[in-house]
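What follows is a structure written as structure tokens; I'll ask about it next.
Apart from one protein chain that is not included, each protein chain of the complex appears where it belongs.
Labels run A, B and C following the written order; every chain starts at residue 1.
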């Protein structure tokens, strides 16, 4: 009994959470889709978003992965402090992040002056968009990656070292493959934050339009229905990759995991 | 060598990611703080945000926890489908979520009509704010909780059942305590999304102002500096609880984990 | 004699079917590439050991009885109560009252020793009961420690205490003493067999050590490759292994094509018909009297004599384990008692194999190692001397 009720409940909750997606397909008119997407430069916000997110994620992976690893292997004094810092950043609303970025890397700050000498500006530029996305996505990636590394037993790394591996080789052959499912999930979350970054972007990178900004502008200028095609665009172009990556790593997780066991006290 | 470089690199990355927080304290003038917070109803956006987030999280815990559990214990046919659905919701930018919610629960939809009969409206109401926050935060909680449940060996649940526990008793005495760190982290992320929800809120719940909306309005009406006090307010009032919860569960994680081991191939 | 024993075990199965006390099962379970099949009845208070090599399917049988793996066919009954079968809904795990100790013990990592042991007990009764069990198993020191801080042997005993604390109606133990040192192994084994008898519950014990099976169990089931090859009293399995495969499992170290120097005599004095191979155990062989200073009276017991060269001698405890190579290249182990003087390595020696087990060409038993008159068997047992624990 409990089993059947549980399954039905889970299905209901899941459908409710995915309801808005159904609404998208129900309300999308083919003609609106054609009109929106055939406009000149209709695809450029998507390209901008994908490019900026890719750059942001590249930076995050490069600097966030070592940070996450150091945090989980007790390499840093006071491990709690580092984790709490990331948590504070996680809990900052994006709008606040944007606001603070103005005071941290905006044109009038010391860092802004430095950037200007490199002919970069963190205000209404592609660079600013990337910075905003990095800061919105960073805590998700770093905390997710840290959790993934925590799940790898240090004993296995020690065995790899005793078998003659350098740190880097053991990381590549043992730590990374074992942390892969968790890292993929962290990456997917970070990608989602970067692609959907709106709060921080609204404050420091109104131009060039990424997809969220394009939707916001269309919403204000033309109305709700006109924004729907961009939502679909996002789903079709930007989603398959992370979803596939996630499903693939889920399979890897199952293959290396223990045998499934059966047994239900509730039947 | 590698060890020292690694630690310094990690510290640099961490400081760069927390830089904006430093900017907050550097630019916050006490007089502006006093002016902003002594205005009539200055604290009401914070109260609105905390209340809405608490309700949203309550709903999420109540319906998302069973869903996450069912997803990880192979109770549902086609486990990949359920996970992928949550991932799609995760990857939806908040602005798109808001847009789609208009077409899903807005006043002109069938569900909207049903809500109207209950004297509820999902447009510019506290109810709308809660709905927007639930949808922004849900995938973070459900996927995080699912990961937490995955980390609990089904063998332990089977032992509890064999020792005479009902499903609910074993869940309370074994599954929940063992999944607690992961659940706390999922909860912290969901709380962060709910408190900072802006994209979806901007579309369907402009009123009543939560903290992000208050910041946005202040930003537009008064300027950057005037919005800073609200950011501080958020940090002081809303952050300590999740940070403490996280640190506490981290300690529990350490206490039940294996002995720490030492050994560094890179020294 | 083989026939007599077989009827013994089928009689005890029949008894269990009638009065319904104890565990009865007849299961087939899918396991990777093979199907594990086993039929057995275990009486109340009886302990049966499942012996076999790694990968024989021993743990799978326990999991099937506990209800953790689905049955391909067959059913499980406990005290006359239906537990599960392949074609009707199984009894929920929590109502089975099956006590299962798995190889990894499966302790709850977030609970300390006392809470683990008392997990299945209602709050009030727990404290005293946990204390008793901890004392019996020497676990007082780890009552406050989490499993991560315990040694493997302590985890195993905490798991054992947890199983018995919950008052199970059947006890299933998977290699419960593997992480214990010999002394604790003996003591814990004696305690378990005492508890099983006192509580009058059936017990199934998985092990790969026949001596351990003998200490704790009254019958042994030999499992290999998913098939149950023999079920009998431990001493019967040791003396009359049904096949060469069973003989290898229960400690026969070598199999020698029969090469008779003196005629092979059975206990009744006749030559065993059809035997082509004899199974040899180190402790059933002695060097012939002319090679050793202290005779063992080998002339008086029937057996075969073999000739070979002494290859190696290695100390084992206070005794010596020697190895003799026969002319056909096969190697025979010999266990020399302490105090025996030793021939030189490389010397030609005569071996007297006391009452070897004899097998035919297909590996089936023709003649058991009937060294001990079978009439003596009922004399084995424990005296009703009122006196503490009965550690063997």
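The working rule: a contact is a pair of C-beta atoms (placed from the backbone, for glycine too) under 8 Å apart; a residue touches a chain by one contact, two chains touch by 3 or more.
The model shown is predicted, which means the values in this text are computed figures rather than measured ones.
Participant: Touching the left-out chain: which of A:57, A:115, A:174 or A:189?
Facilitator: Only one listed residue reaches the unshown chain, and that is A:174.
Participant: Can you say which of C:89, C:123 or C:182 touches the chain missing from this structure?
Facilitator: The missing chain is touched by C:182.
Participant: Which of these, A:29, A:74 or A:166, touches the one chain of the complex that we don't see?
Facilitator: A:166
Participant: Touch as defined at the start, partner being the missing chain; which of C:126, C:143, C:320 or C:366 qualifies?
Facilitator: Only one of C:126, C:143, C:320 or C:366 touches the chain omitted from view, namely C:320.
Participant: Which parts of subunit C face the unshown chain closely enough to count as touching?
Facilitator: Those residues of subunit C that touch the unshown chain are 32, 52-55, 103, 149, 151-154, 178-184, 208-211, 214-215, 233-235, 238-239, 248-251, 281, 283-284, 294-297, 300-301, 309-321, 323, 325, 329, 331, 333, 337-339, 341-342, 344-346, 354-355, 369, 371-373, 376, 379-383, 385, 387, 390-392.
Participant: What residues on subunit A make contact with the chain left out of this view?
Facilitator: Output for subunit A: 153, 155-156, 158-166, 173-174, 177-178, 252, 255-259.
We take it that only the chains that are shown with their structure count from here on.
Participant: Quick one: report the Å distance separating subunit A from subunit B, using the average Cα coordinate of each chain.
Facilitator: 14
Participant: Subunit A to subunit C: how many Å between their CA centres?
Facilitator: 57
Participant: Of all the residues in subunit C, which ones touch at least 2 other chains?
Facilitator: 68, 92-94
Participant: Of all the residues in subunit A, which ones touch at least 2 other chains?
Facilitator: 261, 263, 265-266
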